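See structure below.
The complex appears here minus one protein chain, its other protein chains still in place.
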């Protein structure tokens, strides 16, 4: 997976988030403050612009630029969290021009660690971690089993989507939704839902560039 | 018509206004400020209390007390207008212990003059004058024709009701409704509607005391 | 109707109880429903009394204090107060130099204040009235009750109040009050109706895509209903109406006033458009206020009021004021 793959990933995220903007905002309206869709739409729009303005040379610098842009432009909880996730991935990838599935797996692992270090959420807290963590595990397993890249990314997307759906019955213990106590149960976590979009875009980027 | 007739009149007004309070307020909501019902309900409630507290000795003093109470307790346009109307009637009746139909007619005439002096409204301006003026004429005619008191008061009530209904198509030229310009047309004037209630109560008072 | 009240009948009294509790600088006469300065009348100073229906808070009670009113008479919601109140208030602020009544031009307010002034005169208290009628949405003609008094009331109360503090005569304070009124114009817009507690339902109905242009401050519909539009366009309608009546130029005092339910953020958005409009016309808002000052209960909407300033009026506007609703200067 070369630089163009990662640029394509960012573009696919921007497209998906724009399409799902209102849906994400409505999820956030139910248990948060009704801004998650506009936050991410604004953020990934800026990422797309930043990548067009200064085309990156490596996969790592693509993700570093994306992460810094999100931190600089989004605000809220999700800006620093997604920003950290991409920056940690970028750092993990270093200068490699072509990323192997194993390297991607390590990078996603670093993303999860970064998110958890910043936000202190564990699985079951009803946050983006609930979508990210199973996706990380799915990729690690795919690497171990040596499955084809397409299938590996499909497994990542499926695991993230499943993780997001599984947040519905949970009671939130982190972020704004935690203020609602037991009333947060019965709603999908907006950040988990957007994480599923972000990770599904990985597979779409694969279809597009391979 | 002795003091008890006029006290009964005030009581009948209070009852009718209380029953029609919301209706009058809704008429006022359409072209005014949604307070006519509560204004008059508060006012005639106070009149009832004032008459109970210091029972008047003559028809004239009954109306003077009612008028002063309305001025003191109602506020808005209708408080001074109704207050003036009753006070002018009271003055016109003087000390007579038993009021003839002709004396009542002169008193209502004085009421109309008082209202017009204060408010400068003429017939057709879409105000209480549109109910009061035809009622005054109806009573004068009844006196001239020498009809029975019951029938005279019925004619007064009918003329006031007809006058109130006739305000519906008019464009207001006085009071709050005038701010609406042509949009005031199509709604019954709340003050004309309440004047019809007040004058219909005259007939009911007659039924009760005769 | 969902309101933070105890009962429909006690709203005015309950609010006065809260005002009394919140502001040691005020003395509230609950029986007569009058808000006085706690300090009482100052001998030799012209007293200023205003009042009107409740539901416009902070007007008028929030403007009682040094540099503005000496007393305010709140009536029932949207109902002018009664002469008794005004007489009590007038006597209570009389410091020997006479009393100015600041009256918004509504039939009821005019009737009741006139009666009160007459009775005060009988009792030897000189009273002069200033009638405020700044609302350009209403034509001042034989076919209306005349222009309504709206946002300019605040300007008259502030500027006449500042002059009164200097020891000016009743005639001078009244003249300046009238000058402010003559130099002021307003126009109001509603995005939603308001709900009078006693009525229990909104005063009119508007769809999601309609607004009312040329409203007053009593929840009445405006002169015309129009399609909802960008703030820029709505402000232009309001400013054009003002400018057509009294061309805007020179140094202005400008109020962008919320009707009670409009977020301050939106009022600032409107103010930005007002400032841009004035720039186009070559006029400048050298003084301004943005906020909820002359409200209509929970209505969403705004009004703009402009006053063409002179040096003296600017100085009086800047003079010290210490009331719950306006405070500045030293």
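In order of appearance the chains are A, B and C, and numbering begins at 1 in each one.
What we mean here is this: a residue touches a chain if its C-beta (ideal position, glycine included) is under 8 Å from a C-beta of that chain, and two chains touch if they have at least 3 such contacts.
Values in this document were obtained by computation on a predicted structure and should not be read as measured data.
**Q** Given the contact rule set out at the top, which of the displayed chains would the hidden chain touch in the full complex?
**A** Hidden chain contacts in the full assembly come out as A, C.
**Q** Which residue among C:48, C:213 or C:234 touches the omitted chain?
**A** C:234
**Q** Out of C:79, C:192 or C:243, which residue would touch the omitted chain in the full complex?
**A** Within the whole complex, the residue contacting the unshown chain is C:192.
**Q** Using the touch rule from the top, list residues of subunit A that touch the missing partner.
**A** Counting over the whole complex, subunit A touches the hidden chain at residues 25-26, 29-35, 37-39, 42, 71-81, 118-119, 171, 173-176, 178-181, 183.
**Q** Go through subunit C and note every residue touching the omitted chain.
**A** The missing chain touches subunit C at positions 1-7, 11, 14-19, 21-22, 54-55, 57-58, 62, 191-192, 208-209, 211, 228, 230-232, 234, 256, 260-273, 275, 285, 288, 290, 292, 295, 297-298, 300-302, 322, 327-328, 330.
One rule holds for everything that comes next: only the chains that are shown with their structure count from here on.
**Q** What chains do subunit A and subunit C have as common neighbours?
**A** none
**Q** Give the label of the chain whose average Cα location is farthest from that of subunit C.
**A** Centre of mass proxy via C-alpha means gives A as farthest from subunit C.
**Q** For this structure, which two chains share the highest number of contact pairs?
**A** Top of the contact-pair ranking: B-C.
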